[in-house]
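One structure follows; several queries about it will come next.
For this view, one protein chain was removed and the others were kept in their places.
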Amino acid sequence: MSNILTQTAAPADSAKPQSRNYWIGVLRRIGREKVTVVCGLILLAILLLAVLAPWVVGADPYKTSMIRRLLPIGSSGYLLGTDELGRDMIARLAYGGRMSLLIGVMPVLIAFVIGSTVGIFAGYAGGRINMAIMRLLDVFYAFPSVLLAVAIAGALGQGVSNSILALTLIFIPQLTRIAESVTTQVRSLDYVEAARMSGASSLTIIRVHILGNVLGPIFVYATGLVSVSMILASGLSFLGLGVKPPEPEWGLMLNTLRSAIYVNPWVAALPGAMIFITSMCFNLMADGIRSAMEVTE
Amino acid sequence: MLAYLLKRLVYALPIALSVTLVCFLLVHIAPGDPLNAVVPADAPAEVVNALKAAYGFDQPLPVQYVRWLGRALTGDLGTSVATGRPVVSEVLSAVRNTILLAVFAAVIGFALGALLGGIAGYRHRGLVDRLATALSVVGVSVPHYWLGMVLTIIFSTKLNWLPAMGAGPGGSKEWMWDGEHLRFLVLPVATLMVIPLGIVTRTIRALVADTLSKDFVQALRAKGLSDRAVFLHVVKNVAPTALAVMGLQLGYLMGGSILVETVFAWPGSGFLLNTAIFQRDLPLLQGTILVLCLIFVLLNLLVDVLQPLIDPRMRRG
Partner (left out) sequence: MSTDLLLPTAEDRGGPAQPILLVKGLRKYFPLGSSLFGRNRGAVHAVDGVDITVPKRTTLGIVGESGCGKSTTARLLTRLIEPDDGEVIFDGEAVGTHGGISIKELRRNLQLVFQDSFASLNPRMTIERAIAFGPQVHGLPAKEAVERSRDLLGRVGLEPNRFGGRYPHELSGGQRQRVNIARALAFNPRLIILDESVSALDKSVQAQVLNLLMDLKDELKLTYLFISHDLNVVQYISDHVMVMYLGQVVEVGPVEEVYRHPRHPYTQALLSAVPSLDPHHRTERTPLTGDPPNPINPPPGCRFRDRCPKAHAVCASIAPPSVVVGTDHSVACLMADPASGHPDAI
């Protein structure tokens, strides 16, 4: 090959690092955003507290005490007070976190898997199949999510798995829609056509070329859904539809502590504050991740 | 234009039909016998069967569906198993209360949201922008039922300015337009409007900022157009999407009011739904969900139809 070509092909800037991993770049950008990092740390703390509750928290969340009911925050031995049945609030909040995080995150996770699969398939297939699937989903969009969640959970009855099922059904159409939308966009790009030109099978093309470019946006959307899911899940428990007492769960605790607002309002407000903090941290973190991922192109 | 309207109508019909089907099926996935609320478990078989026939529970499911739908179309949604009163009247009076709440929350929320979002979009990174962003994040992250409790604590328990529950003095279900009853409206509306406030603020802020950054705005300014005229242009560009979002939010307010109504014991459709679930009052449950969902479908249709009127890009042919 002629030297002229190799010489003139050299760019003006010389030493660029060899293999710049896209994800390392994203992580680096996230690290610079203080808000995102702080929120991530808070979430990690909450998660650890919930998971490691039996070892970190000394008190028993089920142990009731009729004389120590509704002690105010800062009481000796009960730093965050006690609830209406005399149970230690710190323990209730920590153990309650397990349930709340579970019923908040699980539906989004399951819906992410199912929604992505169906959506990517619909987006890649295009044409009539795509239309059929999306029209089917449109029926779900005719229902306001809260109403449908309550209706399904209400019909199925109380219980954690019923709540998770109801919420999953709410989120699947949303995630499918975004998966289909992003996949359709990517599919029409030339590099997918070039991949088709290579004679590769559809599955290979999806795996190698489409997934990497599509899962990112879907994932970001899903993280935004987690806060909605947590609020709804706790909301279901608040209505008496989710977790059964005496299991601790933030929404359920809000419900049972409602009558206590006249006696000890701040203790009554604590569980909701936890939901608020967790949900806000998720949202802020999702926003941060999204802007970090968008900057590269 | 007419063709577009017709198309939208024709399209909405199968959706509405599917909605009725889902509503119908919903209560039938429930475990347990629907008659349990009325009849004690140890009642003699003939009584149970007679009641079953009276309510039509003994027919096969498709038949039940068609009969139910037929009656619903004539305005008969059955009788509440718990109270014995016709479902339609219960639902409609409850819906009236919810509409009251939703409309107030919508109007205030949208107006505030538009204002904040607009200012934030104009003055990028200014104080209002930061405030608006913070507000919108809070708005979508806060569990509104908790917010309702907190507001109750502050304004009712501690300060004793506003009542904590109900629609009227003595827990009445009727609401009237007077100062006495307005006080009952304040806290529920304040709580309910937080979510649309957050979303509308964020949406309008993004739209305004985006429109202002577009080249044609620069061109208008270069032509010497006054700020006021530029503002009108911005409004025209932002309006279609903003109105679509608001329409959607109104729908969600109608459907999602259940949690707030529970906190404040507001006698609306959400509260009714709650009651129906716990009393396992299936006709009432079916009727309430049906009415609420159909209202939602209607609202969406309205937004779809109004959009081309506002957004010239959407007009076909």
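Labels for the chains are A and B, by order of writing; each one numbers its residues from 1.
The rule is simple: a residue touches a chain if its C-beta (ideal position, glycine included) is under 8 Å from a C-beta of that chain, and two chains touch if they have at least 3 such contacts.
None of the values given here were measured: they were computed from a predicted structure.
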Among A:V51, A:A200 or A:A273, residue touching the chain not depicted: A:A200
Selected from A:T64, A:N213 or A:S291 as touching the chain missing from the view: A:N213
Residues from chain A at the interface with the omitted partner, ascending: 1-2, 5-6, 8-9, 11, 16, 18-20, 22, 189-191, 193-200, 204, 208-209, 212-213, 296-297
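Everything below uses one rule, namely that only the chains that are shown with their structure count from here on.
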Inter-chain centre distance, chain A versus chain B - centres from mean C-alpha coordinates, in Å: 24
Chain B-touching residues of chain A, taken from the complex the two chains share: 138-139, 142-147, 150-152, 154-157, 227-228, 231, 234-235, 238-241, 251, 254, 258, 261-262, 265, 268-269, 271-273, 275-276, 279-280, 282-284, 287
Residues on chain B engaged by chain A in the complex (per definition of touch): 15-16, 18-19, 22, 26-27, 29-32, 137-138, 140-147, 149-150, 152-153, 157-158, 251-252, 254-256, 258-259, 262-263, 273-274, 277-278, 285, 289, 292-293, 296-297, 300
